[in-house]
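Note that one protein chain of the assembly has been removed; the remaining protein chains are unaltered in position.
We just call them A and B in the order they show up, numbering each chain from 1.
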Amino acid sequence: MQLHVVNKSPFEKSTFESCLLHVKKGSSILFIEDGIFAALNKGKFSEKVKNALENYKIYALEPDVNARGMKNKVMDGIKLIDYSGFVDLAAEHDAVQSWL
Amino acid sequence: MALDVGGKVVETDEEGYLSNRDEWSNEIAKAISVAEGIDMSDNHWEVVNFLREYYEEYQIAPAVRVLTKAIGKKLGKDKGNSKYLYELFPYGPAKQACKIAGLPKPTGCV
Partner (left out) sequence: MSEEASGVVKKFLYINRKAPYGTVYALESLEVVLIAAAFDQDVSLAFFDDGVYQIAKGMDTKAIGQKNFSPTYKALGDYDINKIYVSKESLDARGLSKDDLMDLKYEDEDDDWAEKDSIHIVNSEELADLMDSQDVILSF
């Protein structure tokens, strides 16, 4: 299984939506940098993320969430991880796909 | 560049601004003021401390105009004018006082 990393805001780029079209069930999605704006419990993408949680494990990098003032706004079910958690995820998966 | 403060070497940029704001102390401020040719009085300290508080709150060193207005509001009209501030810091209150306060050069100063 692969780790899919999304680092662009879903409002600016279509990488998150493209990721959703190409990700196999059971894979993991990790939001980092401006990608964390897709991980929020309200807004245009919340429904998509909620549905995605049924098929994928979804993570968000907590330092990037906190930097942007989005602490407490992350959707339930999305796991917050730190940098060492990021390393663990990368090591646990067969490969990493970065949706640049 | 570097500044010798009682045997301790403190890094500054080529214009004499402290490289690491967190290293600042009253001793370092005094050493910078000596290099600037300023004899620190309570009035000087008042401005320097005001700048440090302003930086702490807003994360910038204010422009002279903003500093003057803010000083006037906090310390009274007799101090919130450029004549008073230039008497304390002849080479520019924002530039010289910021340097002594260990802050970066105010945004917009050349």
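As a working rule, a contact is a pair of C-beta atoms (placed from the backbone, for glycine too) under 8 Å apart; a residue touches a chain by one contact, two chains touch by 3 or more.
Bear in mind that the values here come from a model prediction, so they are computed numbers and not experimental data.
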item	value
Sole residue of A:Q2, A:S46 or A:Q97 that reaches the chain not shown, by the stated touch rule	A:S46
Where the missing chain touches subunit A, by residue	7-9, 11-12, 33-34, 37, 40-44, 46, 62-64, 66-71, 73, 82-83
Footprint left on subunit B by the chain that the document does not show	57-60, 62-63, 65-66, 69-70, 107-108
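Convention: only the chains that are shown with their structure count from here on.
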item	value
Averaged-CA centre spacing for the pair subunit B and subunit A, given as whole angstrom	45
